[in-house]
Every structure is written in C-alpha cells, then in structure tokens.
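Below is one structure, written out as structure tokens; comments come after it.
Only a single protein chain was left out; the remaining protein chains are all shown in position.
Letters A, B and C name the chains as they come in the text, with residue numbers starting at 1 for each one.
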Amino acid sequence: MAVFERILKDPVHDEVVVEDPWVWRLINTAAMQRLRRIRQLGTSYLTFHGAEHSRFSHSLGVYETMRRVLYHLDHHFGWPRELRDRRLALSVALLHDVGHGPFSHTFEKVYEFHHEDWTRRIILEDDELQSVLGEQDSTFAQDLVSILDKTNQFPIIQQLISSQLDVDRMDYLLRDGLHTGVSYGSFELARLIRSLVLDGDEVSVRHSALHTVEQYILARYFMYTQVYLHPVTIGSDVLVAQILRRAQELVRQNTLPASLIPEALSVVLGSFVERLTVKDYLSLDEATLFYAFHQWSKGPDALLADLAQRFLHRHLLYPIVCSPPSSETMAAVRTCVRAGGYDPDYYLSGRTSGIAAYVYLGEGIQMMLPTGRREELSRMSRLVREMSTTEEYCLFLPREIFAPGSEMGERIQRLLKVSVVPQ
Amino acid sequence: MAVFERILKDPVHDEVVVEDPWVWRLINTAAMQRLRRIRQLGTSYLTFHGAEHSRFSHSLGVYETMRRVLYHLDHHFGWPRELRDRRLALSVALLHDVGHGPFSHTFEKVYEFHHEDWTRRIILEDDELQSVLGEQDSTFAQDLVSILDKTNQFPIIQQLISSQLDVDRMDYLLRDGLHTGVSYGSFELARLIRSLVLDGDEVSVRHSALHTVEQYILARYFMYTQVYLHPVTIGSDVLVAQILRRAQELVRQNTLPASLIPEALSVVLGSFVERLTVKDYLSLDEATLFYAFHQWSKGPDALLADLAQRFLHRHLLYPIVCSPPSSETMAAVRTCVRAGGYDPDYYLSGRTSGIAAYVYLGEGIQMMLPTGRREELSRMSRLVREMSTTEEYCLFLPREIFAPGSEMGERIQRLLKVSVVPQ
Amino acid sequence: MAVFERILKDPVHDEVVVEDPWVWRLINTAAMQRLRRIRQLGTSYLTFHGAEHSRFSHSLGVYETMRRVLYHLDHHFGWPRELRDRRLALSVALLHDVGHGPFSHTFEKVYEFHHEDWTRRIILEDDELQSVLGEQDSTFAQDLVSILDKTNQFPIIQQLISSQLDVDRMDYLLRDGLHTGVSYGSFELARLIRSLVLDGDEVSVRHSALHTVEQYILARYFMYTQVYLHPVTIGSDVLVAQILRRAQELVRQNTLPASLIPEALSVVLGSFVERLTVKDYLSLDEATLFYAFHQWSKGPDALLADLAQRFLHRHLLYPIVCSPPSSETMAAVRTCVRAGGYDPDYYLSGRTSGIAAYVYLGEGIQMMLPTGRREELSRMSRLVREMSTTEEYCLFLPREIFAPGSEMGERIQRLLKVSVVPQ
Partner (left out) sequence: MAVFERILKDPVHDEVVVEDPWVWRLINTAAMQRLRRIRQLGTSYLTFHGAEHSRFSHSLGVYETMRRVLYHLDHHFGWPRELRDRRLALSVALLHDVGHGPFSHTFEKVYEFHHEDWTRRIILEDDELQSVLGEQDSTFAQDLVSILDKTNQFPIIQQLISSQLDVDRMDYLLRDGLHTGVSYGSFELARLIRSLVLDGDEVSVRHSALHTVEQYILARYFMYTQVYLHPVTIGSDVLVAQILRRAQELVRQNTLPASLIPEALSVVLGSFVERLTVKDYLSLDEATLFYAFHQWSKGPDALLADLAQRFLHRHLLYPIVCSPPSSETMAAVRTCVRAGGYDPDYYLSGRTSGIAAYVYLGEGIQMMLPTGRREELSRMSRLVREMSTTEEYCLFLPREIFAPGSEMGERIQRLLKVSVVPQ
C-alpha cells in the first residue's frame, strides 16, 4: 500500500484520482485553491439556481478527463512515454483556468485585460507555483505557457487541452449540465475517449465514432442555446458590467470614498491594470466583488447603489428578445427610458449573442478513416455541417418601466413591436 | 395558458414548480436571495469539492418536497382544505433557514447566538418579507413563527417541517449526497411521500413502508458518519472558530485596525450582538467573511494572519482520530505544541462529534399499522433500534509539527499512541 | 385511504401510477400479459446485451407518459373533461402494441401480415378485453380502433398516441436508451410534456421549447443510427427471416415433420394466415419461436438446422457496409458464396436501411408562436430541417467465408472493395 493515491469524490466523474504526489502539491497551491471562490458559470446561478459550482471543481474535472485520455493513449499508442510529457498534460489541465477572475468575461471586458495573460503570468511568477513546477525542471513552467500560447512545441498536448474536441469542453459540458439540472450536455464521455487515435502528432477520432462526436457537438449547441446564452444570464452580466463601469467612472472622477474601495480592487478601478501584481490579482475573487457590491449598495452614489442592490437582490434587467432596432428606434427607446426616470447609459443595453457550435476553419476535428486517411468532421456529417451559427439580439432594461399603466412602457413595446408579460 | 407557473430546473428534483405568484414573490425577496451567498454545508467543500451548493438551492428543494407532500395529502386525505394552510406549509418550507449566517454553526458558537432567533426576527421584522406575508393576512407571519417555535398550533405543518421525518431532511440528504458525489444519501423519496398517512392531526407512515423508512434513517446515518462529521471538515470548522475568536479578542483589546473590520461584522466582533439589526444581519454573508479573512491574512496580527491564510489556502489543521486523552496527556501535548512554536490556545483543539441517526424519545416516527393503531418506528425495526449513537474524538493541530525529523511531532505521536503518515 | 392506487416501480419513470381500477383490470388481461413474452427490441439484445426488456414494460411506460400528459392538459387546458376521453387516451396507450408478434417486423414481412391488423382484431374480438372495455360502454372498443385507424374522430388522442411527437416515442427512446446502456435517447421529458399546448383540437408545442423538441428529434436520430439500425441487429433480423422462410418452404413442400411444428405456428407456416384466430395468435410469443428454433436446430433439414443453430448460439451473419453492388457484382458474389459451400438464397442478403428522423410532410410537429399562430417545426429549426434521411447499405454473409486463406473470401473482398477484419 505504499502506492500514493488520493481519491476525490466527484459528482460528474465519480472519482478524481491523483496518483502523483507532485500533482497533489499543485492542487494544494494557493493559486489553485483561489479558484474555489470563483464560480464556473459566473452569474448563471441567477438563472439556474444549481449553477453554483466553482472553477476549482471544473479544473479537477479537466484534470481527471485528461488522466483518462492519457490512460487510453498510453494503452493503445504508447504515448506519453516520458513522465515529463505526462506531467505537462496533467498540469496544463489543472492550471488552464488559473488566471480567471470573478465574473470573468464581464470583468475582462470592462477593464480590458485577458485572463489568458494572467494565467501565463501566474504560472511564470507565482512563487509557490514556481516552486512546485520547478521540482520537475527549470523549463517546465515555460513549456506549460508555450502550450497555452499554442506555439506548437507540444502539439498533442495542445490539441488535447484546447481544440474543437478538448478535455476542457468535455468536462464543462457534463458538469454544467449536471448542476443546472438540464440533460442537454450529455454525451458518451468514455466512448469518445476510447475513440481518440494518435497518428504521429495528430489527434483524430476513429470514424466509427462519428455519431458520438456529433452528439458531443450537439451537447455544445444545446448548452449554448439553452444555458450559456440564456437571456436572463446575459442580462445579469450586463448588470455586472454596468456596476463595474459606474464604479470605474466614480473612481476616475474621484467621487467614490476610499473606504468603499476594497484594496484588491483599487488598482483595477484606478485603471492602472498595468501596475497590478500577481499577488494582488490572486486576492481578487468573487468574495471581494460581492463585498464591494455590498458597500456600494449602501454608498452615496444613488446610481451605483441602485445597480448594486439590483444585482444582490436579483432585481435583474428585463430581457426583450427582438430584432436589432434601427438607430432611430434605439434613440426613441432611449428617450422613453430617460423619460421613465432611468439613465439610458446604464439602464438600456443591447446585446447580440451568438455561438458557432463547431468551428472547422483551420482547426476542425479530424476523423480517422479505415484507410488511414483523415477527414475533417463537417465533411462527413451533414448534421454538423449544417449546424448554423445562431444569433439572437436582446435588449435589456428595467422591468419597472413596464409596470401596468406605464406610458413609457407602452411606447417602448410599440416601438419594438413586442409585448411584455406582466410578472 | 393563463395559469401561473414558474419552473426552476433542479439537479435533485428535476423541476421545482411554483404555481402561486405569491410564493414567487417570496422567493424573490432579498432575505431569500441572500441565501445564495451562504453555502449549505459550510466548510465541507474543503473536504468534498463538489459541496458548493447554497442554502438557497436547499430551500427551494425543501419547498418542492413540501409541495409534493401536500399534493399527496390533499389527494388522499383532503388536507389542506384552505389556501392559507397550504401557504403556511409552503412558506415555512421556503423560509425555515432564512436566519442562517455564514459558516452557520461555527459562527453561532463563537458569538453566542442562534440562527433560529434570527429566522424569527427576519420573518417578523424585515419590511419586504412583512409586505409579502402580509398580503395573505396580518397574523400570517406570527403563525409562521409559531410553527418554527413548535407551539403546536399547526401540528401537521410542524411535523412536516421539523420532526424525525421532515421535508428539510428529505431534501438535504439527497442534495448533499448528489453534490458531494457519494451515494449514501439515497432513499426512495417518492415512495416515502406516498406512504405518509394523516390521521386527525397526526402524521404517520404506512407500516408497509417500514423498509423505506429504514432506508431513510440509514441515509442519515451514512451522511453523518461519512460526510457531515468528516474529520477534515470538523478541522476546517475549528479553524474558522479560531479565526473568529482571535478577531474578537483583538477587537476587545482594541488592536485590530478599523479598516480591517468589515462594517457588517463590527457589531458582532464588538460583542454587541444585542445591537445587531435585522438589516445588518441580512448583509452578513460568506462574501463578507471571506473578505475579512483576506484583510486579516495581510493584517498586523501575525497569529490572525496565519490562521486566515491557512483557511484561504487550505492549509488546514491536521485531524488525529484517537481516544480522548487524559488531562495529563493533553497538558503534555500542549507543551509540545508550544515548544513547536504554536500557541496551543489557537493551534490545538479537541472535538468529540457524535450523531444519533434517529431520536425516538418523545418524537419518534409513528408507523400506522393495518389495525389503525400507531407504533413508534424503533419498536418495529431492530435495525433502527440498535443503530447506535456514534461518537468519535479528534485532535486538531498543525501538520507542520509532524514534519519528518520533528522531535515534538515524534513526542506527540508517542503520547497519543498514533502514527501520522507523512503527506 | 379508500382511494384506489397501484404503484409499479419502473426503471425509466420511477413510478407507474394506476388510479383507476378499470385500468388495472385492463393491465391484467391475458392479451396484455402476453406482451411480457415479447421483447421490445426484437433481436437487438444480440447486439446490446441489456436490450432484454419487453413490450409489456414499454406499454406501461407509454401509459404512464400519457397519464402525465393528461395531467398537464387537464391542469392547463381543461381537457379531458370526460372520464370516457381520459379512458380512451389511457387505454389506447396501454393497448397500442397489443397485436405485436414475436420478432415483430421480421415475422410480418415473411408471413405478410400486419401487427396493426392484429391489434385491431384483438381489441374487437378477444373475450376478456371485450368484457373489460365493455364495462365502459358498448362502443368503446370500436372507438379505440378508430383512433388507431386514424379516422380523426378523436383528433387530440390520435395526435398524442401517434404522430411525430407522441407518447409512444417518448417512452421508447428513453427506455431503449436506458437498457442498451447508451445515452443517446435522452431528452427532457418533463419539459416536453409541459410545453404541450392545446388549441381547439390541435396539439402543438410552445415555441419557447424549440430546443427541447430539437433534442427529442435528435434523440430519435441517434437511437436509429446507433441502436435500431445497427448492422449486427439487422443481420440478426435477416437470419430470423431466412429461418422463417426456410421453414415455410419446407412446410409447403411437406418435408418438415409435424412434430417439429409447434401448434401455434402450424397455421402460419401453412400460409393460411387468413385462418388464424385471435386465440391462436395470442398464444404466439417468443417462447414458441425459440422452441421451434430449438427443434429445427436438431431437425432433418441441414439448412434449417444450421440457420437455427446460428441464431441460438449467436453465430450471426457478418455485416459488410459497402456501396450497393451492381447486379453484375452481386452475381459474382453469389457465385463465390455458392462456391464457398453456402446457398446464396439463404446465406447472402443485402439490405438498405434508412431513417427519416423527422417527417414533416403532412404531419409535422406544430410549434405555437407567441402570436397564437402555429408553424411547422422544420420551418423554425434549421437543425431539424437539414437533418438528412440517412441510408446505409449492408451485405450479410457467413463470417466463415472470410477465414484466413479462403480464396472465395479474398475474391469477395476484392469485388466489394472492402477489407474484412479477422475476428
């Protein structure tokens, strides 16, 4: 029983198995543990109450999926031969999201930076991570980054962690499906893994698994249309974005009291992102933002306070699915919103959200034919080929405008040619 | 399609169905929404990474379970006849946990108050809740409280929400089991509900469902022994308790800078719990505590900083399961801990945790015999009768003390007659 | 507790609930019980070992699905108002497959009759069924048949039991998926049911459930491509067909000893299907056929004996997926098969199998737009629209022909331009 083994019970994969004490040390770094305080699906929990799982749980799931893929590839294709390659694959799976911040995509958009940059910096600069990664060898961290940067030095691992068919997606479709309580994300993980073929540096899928791959692509399609791009969720993201924008504006105007700016946020809000250290960044989590929202909800700026309260108490912006309005219509709607007592810069927002369930230009999934030739998936599957990029336009504004008898509400409905159901 | 209906997808019950717009308004109060920011299982997520679900999700689940119980009782026993009784039952299910604070039981123990008191105060004092509950009638809120206070004015609802066989437990066993990824919490919910018998004011269980009830009792037994009382979780609770105690001490000594005390916590830490308003209390959530931990981890008090860092980065106290040491042994261990450089008042702690899977004195589950007579469960089931109260003693201290070669570590192992496995 | 209730535990729906003693009597008729001895998926269990469930289990599942649909329609649209309509819907769900014979489709094809005719005759002629159905009223059985005959007298029930979106398919996709152990058949049953809209006599689906319907259509697509039309299964059906054809031929030639013809089969094999009574037919089940196969496998006709043994011991015909051969190629293959020692009339067979996952000409699924207008599904869903009719050609012949070194085997592979992997 001298074999090292740590088993973590997991609601998706049943068990996450750690067989290498070095991996165990990676999991126990502060950088990884911080991901426990960042939800995997951002504000989705306001639409699907079960979506409360963290990026930490997802990262463990990606690791476990990679572990199973390696087991298959080792058994059938004798790869990886070296422990170092194995560790590269496992640790890139664990660490691929380590740079994500709270409400990740929204936060990034407002403050103009990229979690990918932070992932890179954390891997290269965080002392504790450096120490564990350095146990392997001195160029290991740099090689990890090169995989994330897609420099093609480690093509197999690169395909496994980030392509149209990668362990990241395999885990999140299943995990997000389980927690939101929908059945859309389901596909045959074990069979998909078993169908992977390694031919030189190319990962492809045995042609006999065509329908299994179709099922996986459809899982993506359904999860996007039904969950990730749910109008209520997008409306919650819009609200967070407006809160962050307003706070930034107040800081720029120097009108937000310092006591209301959590330390970890001050550099960000001051728009000095370039001064942000890795240490600062690692202390940014959802708790910090929620605490700021709490403070702001009781602060002096009425607009910021209202936006923050709306988010905390889930009085979200109301989504109106409609055709994208012309600029004249939009101007007219703005006038109505303003007349209704709301600043349209903060309370009116339109968003187009779209998703390509499968991208094949340049990076499609390769199927391995019995002849040994590879063919890109969409050439074999009409289902995949014709799966359109879906796009939907949505306008967000306060529900109160549509209170019964509201003149402005009536006018907006006429302008947009929609009818809003009273709650 | 004029029928009001809101469906919430749920990972446990598939669907949570809201058929009454009044219930929908209750769900959307700030008091309820706050529960989204309090984890159902406190620090358990540090042991079972999937245990990240909130008290909000659980509360919806309790509501849904109650809804199904009412459907059964209505169909078979014509109860409830009145909409008011139905609403009492549904809203007590929704609101039963509304007074829970962050890391609930630990928080309460250190600061000496009870979440039950807060549940009562919130129901009676929160303006928004008062308004929605008052829509029904002016004595409704008071009646809700009387159910929670077990004054026996609404005996059926009281039994359904809080007894040895109640909808609260039915939901949490299933929900906690799903998220932790264990299969222990499983029992036949639908059959259990269908077996409920109403005889006057007494809720009992049809005798033919004896084994289904046994299964439910065993689910409790296993969830306690395997999940709720897991030594690593208890160690995490101990750590939180020490952090809160240290912060309180520093506040009393006036040595914690005000900037490090989140507003919502200041009254609590100042030990003026009696001055805490409902509004203050409702702004206490896990984000506030995590933010405080972040601040303290970088603060001037080295002890508090170390404890807070340990928690944030999951360097937990190490649990040693052993027989409860004599006071001499304990004194000797304290000496070792101190000699190892740790203040034993904060770094050494023993806990006995126990659980009675089933309590039958006074409040046992009543089985309905074919004769129409009721009999208490443990008289019918030897399995339940003999299910012992399990107790386990555990000592918690820093793992570092047991680093290879540590003299103090060796000594403690000898004193306690245990052997600590190196990580 | 005077309410009648029978609960049957079910692996798919958890519980099948019978609330009407009349339905209970229907379930307990000999005609229904016979379906326990006929597998739902014919010979599929030779491909997917778990596919051992019967048409009886499926029929209960269709009943339960209909019961849930009726609950929804009653709650939201006040239909059905009459117990008689309710019973028509529930009993047509129970009885819709009552005329199925063993290895249904194969049996029918060889002996040229239709299970639909037998369903009709059994409902109208079986004494026991007549008696239970007659309890309702004297024209009830005839009305049941009129629904199955699609005479449009009961348009709602007709759409629910047999259309592109019916309770029959809802159950079999889920049930067959569970037992075969694949995850393809999964869709959100509860949501699909809740989305049904009744508008006059028209059943349609709320437009907001578009993706749920897509998911259901895709479940069909995947179950057909992956399970129902699996080449090994089709090969098993071909084998059964050849056994039945050979036996019929021998009976016509009067060379099959009477002792080898089970009584229930004698009329069928004698090609006097028109003389077959309902009573005779009801004694035909898979046991009868298996018994006949046992007898024939030891009988005097070497060809029949070999075919029967192949089936019993699962030495199936080998499927070669290829382009449909030209008639010259086919003639050449026949010559090879004969030269290899096999009568090509029995040992060589080609099949094209295809499936339209969704048929919209004339009978498409209607979606209910917010405007109250209905639109056919494929006009709203590009995914559904483009889902092609898949077709696959497959040639079946004995695997032994391809034994290593077999000249005929080599020649066939060259003729068909395929390569057969040795077992």
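Following the convention adopted for this analysis, a residue touches a chain if its C-beta (ideal position, glycine included) is under 8 Å from a C-beta of that chain, and two chains touch if they have at least 3 such contacts.
Treat the numbers as computed from the prediction; the structure is a model and nothing was measured.
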item: Residue, one of C:Pro11, C:Pro300 or C:Gly341, that touches the chain absent here; value: C:Pro11
item: Which of A:Asp14, A:Asp117 or A:Glu135 contacts the chain that the document leaves out; value: A:Asp14
item: Candidates B:His75, B:His114, B:Arg382 or B:Arg414 - the one touching the absent chain; value: B:Arg382
item: Residue ranges of chain C at the interface with the undisplayed chain; value: 8-12, 14-15, 21, 28-30, 33-34, 36-37, 45-46, 48-50, 52-54, 56-57, 60, 178-182, 259, 262-264, 283, 285-291, 294-295, 312-314, 423
item: Interface with the unshown chain - residue positions in chain B; value: 182-184, 186-188, 211, 214-215, 218, 221-222, 225-226, 370, 382-383, 386-388, 419
item: Those residues of chain A which, in the complete complex, touch the missing chain; value: 1, 3, 7, 14-15, 75-76, 190-191, 194, 197
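We adopt the following convention: only the chains that are shown with their structure count from here on.
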item: Centre distance in Å when chain A and chain C are each reduced to the mean of their C-alpha atoms; value: 43
item: Of all residues in chain B, the ones touching two or more other chains; value: 14-15
